[in-house]
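Of the protein chains in this complex, one is absent; all others appear in place.
Read from first to last, the chains carry the letters A, B and C; within each, the first residue is number 1.
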Amino acid sequence: MIDFSLTSEQKVLRERVREFIVERILPLERDPRQGPHGPQDDFRRELNALAESAGLLAPHVGAEWGGLGLDHVSCAIVFEAAGYSPIGPIAMNCSAPDEGNMHMLELIATEQQKDRFLRPLAKGETRSCFAMTEPAPGAGADPNLLLTEARRDGDGYVVNGVKWLITGAQGAAFAIIMARTEEGATMLLSDMSAPGIRIERILDTIDQGFAGGHAVLRFENLRIPAQNVLGAPGQGFKYAQVRLAPARLTHCMRWLGAAGRAHDIARRYAATRQAFGKTLGEHEGVGFMLADNELDMHQCRLAIWHCAWLLDQGQSAGSASSMAKVICSEGLYRVADRCVQILGGMGVTQDTLVERIFREIRAFRIYDGPSETHRWALARRALRSVGDLPPGI
Amino acid sequence: MIDFSLTSEQKVLRERVREFIVERILPLERDPRQGPHGPQDDFRRELNALAESAGLLAPHVGAEWGGLGLDHVSCAIVFEAAGYSPIGPIAMNCSAPDEGNMHMLELIATEQQKDRFLRPLAKGETRSCFAMTEPAPGAGADPNLLLTEARRDGDGYVVNGVKWLITGAQGAAFAIIMARTEEGATMLLSDMSAPGIRIERILDTIDQGFAGGHAVLRFENLRIPAQNVLGAPGQGFKYAQVRLAPARLTHCMRWLGAAGRAHDIARRYAATRQAFGKTLGEHEGVGFMLADNELDMHQCRLAIWHCAWLLDQGQSAGSASSMAKVICSEGLYRVADRCVQILGGMGVTQDTLVERIFREIRAFRIYDGPSETHRWALARRALRSVGDLPPGI
Amino acid sequence: MIDFSLTSEQKVLRERVREFIVERILPLERDPRQGPHGPQDDFRRELNALAESAGLLAPHVGAEWGGLGLDHVSCAIVFEAAGYSPIGPIAMNCSAPDEGNMHMLELIATEQQKDRFLRPLAKGETRSCFAMTEPAPGAGADPNLLLTEARRDGDGYVVNGVKWLITGAQGAAFAIIMARTEEGATMLLSDMSAPGIRIERILDTIDQGFAGGHAVLRFENLRIPAQNVLGAPGQGFKYAQVRLAPARLTHCMRWLGAAGRAHDIARRYAATRQAFGKTLGEHEGVGFMLADNELDMHQCRLAIWHCAWLLDQGQSAGSASSMAKVICSEGLYRVADRCVQILGGMGVTQDTLVERIFREIRAFRIYDGPSETHRWALARRALRSVGDLPPGI
Partner (left out) sequence: MIDFSLTSEQKVLRERVREFIVERILPLERDPRQGPHGPQDDFRRELNALAESAGLLAPHVGAEWGGLGLDHVSCAIVFEAAGYSPIGPIAMNCSAPDEGNMHMLELIATEQQKDRFLRPLAKGETRSCFAMTEPAPGAGADPNLLLTEARRDGDGYVVNGVKWLITGAQGAAFAIIMARTEEGATMLLSDMSAPGIRIERILDTIDQGFAGGHAVLRFENLRIPAQNVLGAPGQGFKYAQVRLAPARLTHCMRWLGAAGRAHDIARRYAATRQAFGKTLGEHEGVGFMLADNELDMHQCRLAIWHCAWLLDQGQSAGSASSMAKVICSEGLYRVADRCVQILGGMGVTQDTLVERIFREIRAFRIYDGPSETHRWALARRALRSVGDLPPGI
């Protein structure tokens, strides 16, 4: 039965997260231990400690691993509140790529793998990365171009290939690697300290929020034992979907919070800054931008809740997840762009957080599949089912 | 608790309406008893009879008046299905302005007024109109410019003024008239056959779906007895909001159905029409338009459901209603516009229903408040509450 | 040398046309001899007579045929001024499809053909049509799907096929027919009174400005003598480009004038109509729409002038013509749409000319190639020349 109310647990939790973010995290946002490639590890651990003492660490993983075991809808509410600060999700250990990796490990990994990889990750003792994207001519928007090979060798695999834009690789304890085996695309777990892994360089990027930044990784005869295959060999692309549908959505949740922050900054600015005889906000040109922000965020939130609910039902959410990704990455970007514009000169400086949020969300329009890929998936689906439609034009 | 599932009653009802529309109504869409100012009355009555025998007449009014007593969320589901045909809502007696008038009468009218005005209206025996909008310099987007006067005279009122764009006035049995009394804006009920009412002319408009079209009305010393005041004198604008928040939303529901029809026509066309070596739909340029249609309709549906749910909770839905109006009128218009474009030359002819749906939804962007009015309301609200926001920029 | 000044002849001529339109044509715009399929022939002839006595008939054709022999740039200036009234171009005998047909005949026809077909057409004694587009699965946006056949038979051809959306066919004295011969696509001239031509029906369309409306034509063993081949057999598509590049552009010129009219109506309305304590135009939400209109029309005018200048240089203008079509059809449509919105309720009624201009320009987005076709042509061109670009990313 259609219902948009939060449970009282959700309301309480949302309030706790809001309070935590505003009181504990916002004062730390200008901490100098942040650079173009994310927060330093000591800063991250301090943030994690704050979240842990607030009982808000890794809320998406099961209690068994130290989390709150939230379902997707509750995550939607909590992650939006966490995202109100760009360092909120890092503090609460629910940022990408770790959050998606935890989710996938919880679903697919063996008990042994969970114990070794998931447990310390959930506690914030380690970080992880997901090594799928490759430089041209390898796997980008089109995963079928996958070039990295995992050749069977004795009771294990030998992996060779290059990955790039691998978020968080620098400083990660382990990687989930997508490689081509004779069974097809396969996911494998490897310690990052293994001799065959080399971080070639850290990319300079428009965003700066991910711990460790984005790296180029090279695998040279990297040996991975057979027990480190994640799930069944050849099922890599299927698992990637298992990871991606919710991972895309949690991106949406966090960035909705960030856009809300930018909007709050912009509307407070608009309510006070004078120009041409009244406040900026009393100018309809600015007021309409604020209204459009509200409209965009409202639609993003509803699309997120809907997709999260589908995931909680165990329903296939491929199409809803594609829709949420397009709606949110484009809608929240418009919000951030308007906030820059409202702030005027201030908006293009790092004196305001809005500038950073703008850059982060620009990158989000690319990550986890650009809009173009999702639009094409939606188009094919719209074209498939026309046989059942009533006749007539 | 957030939930997007339909109840089994809603599912059954939706299926019944879909079946009714596709099997009984679609075959009648080209009936020649339709013109630029809507269906002729005999055709409308035939359609009503079909809906009545299907048990689908006036589903939004209480069983006491012959309806199904649906709440707003159920209306959202039923009206979307009804709107799949432009004559579906007329058949089911849930089109504007009658539907909104029934809703308001049910809430505000005295028992005597209900018996006299609501009962035959709900049965489709009569039609009604809502006489609020005035030509310049009177009340348009800004209701405060109201010029029509109802002067107290003995135990009744004498009304003078001009109204325009009064939907359905031609052929209506009664009107709900907004006029200025000494207490303020007041609603009054009057038979359209009263001597002081003259229909000056029927306007030619871009749309053609409303029974009776849109008229210019003149009140010349129209006498209205005191018992025909609707609700309390001076409360006219408040009641208008009571009427408008849901009335705007039911517009959205019906046009969502119509946009879905246009989309279905367009995607079937795209799936079959060849150009440049493949079907139109296999061209990404067209496929992306179909994807954008799906994205827009998804967002409209969610915004409608959310606002309907708020109304069902008895919560103030002013802001949600404004948002739904902007989202739907603009989003559904984009859908209709893309469908015209996909159909190419066909799309600008009346060989396809899409052309008509496009024109109807263009008008919808004006009715019940243009986007600009709603954006300004949203802006003011965004600016009001900045005192509570966390500090910092 | 880059120059945006008009010659004194152009200035004088523009002034004459403006005066003619405002003083002689505007007062006739509500003449009842206009319907959904354009002006009646007697009205058209009266309008032509006015233009002739003003020395403004068929300004684009050579003095030999009674025109002013204007080049494309001068046409840009004159046609924009003519288009200020929807019946201006009809009055001046420079509306589609006759204007494009005259242009092509002047370039390609034999002297005998010119004498027979062009001379009376230029004088407004006859009208013409251009029979190229076919219903699905025939030639639409993709001309290669051409199905109409002209079979060689003795010293002539026998034509069979169906055409649709043939503007002006009803009432035309002759048609230029695109048909497939053994040499390829070929243009043929035929009297419309020939026994093998049947007008099946006139389509009801969203626009209403073209004399004769848009028809479905059927050719059943239509005999056409060999001397009525226009140009060389097999060169039909090449000639269509000869016709289309400028014909598309003259559409742009005329609709720029019409958009300017809508804008003038809207800004006068905005300057006087009150809402919420000031004029509409003093609301930035409305003022910005006016500004965007100015921006769009400025860009359209520049793109038209540029393309017209290229055509006057005898340069290939394929790409510039595609750009002008996309820029103008989309830009002028936005102008018309904003004007409807500014006028509010008035804007969706036929009390204002804006409503009609809006519908006409919606159709223009389809005619002479939808934006999608032109965008694809531009894309291929952008991709072709990448070999010469400097290296680096």
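Brief remarks follow.
Note that a contact is a pair of C-beta atoms (placed from the backbone, for glycine too) under 8 Å apart; a residue touches a chain by one contact, two chains touch by 3 or more.
For clarity, every value in this text was computed on a predicted model and none was experimentally measured.
Screening C:Leu118, C:Met187, C:Met323 or C:Ile361 for touch with the missing chain picks out C:Met323.
Only one of C:Ile224, C:Ile265 or C:Ile361 touches the absent chain when the whole complex is considered: C:Ile265. When the full complex is taken into account, the listed residue touching the unshown chain is C:Leu310, out of C:Val17, C:Ile166, C:Leu310 or C:Ile361. Interface residues of chain C with the unshown chain, by the touch rule above, are 1-7, 22, 26, 29, 73, 263-265, 267-272, 279, 281-282, 284, 286-288, 290-295, 298-299, 302-303, 305-306, 308-310, 313, 323, 326-327, 343, 346, 351-354, 372, 374-376, 378-383, 386, 389-390, 392-393. Residue-level contact of chain B with the missing chain is found at 283-285, 288. Take chain A: the residues that touch the chain left off the picture are 133, 136-137, 140-142, 144-145, 164-165, 203-207, 214, 272-276, 283, 285-286, 340-341, 344-351, 355, 358-359, 362-363, 365-367, 370-372, 375-376.
The rule is simple: only the chains that are shown with their structure count from here on.
Among the chains, the centre nearest to the mean of all shown protein C-alpha atoms is found for B. Averaging Cα coordinates per chain places chain B and chain C 37 Å apart. In terms of their C-alpha centroids, the spacing between chain A and chain C amounts to 51 Å.
Spacing of chain A relative to chain B, judged by their CA centroids, is 41 angstrom. In chain A, the residues touching two or more other chains are 284, 288.
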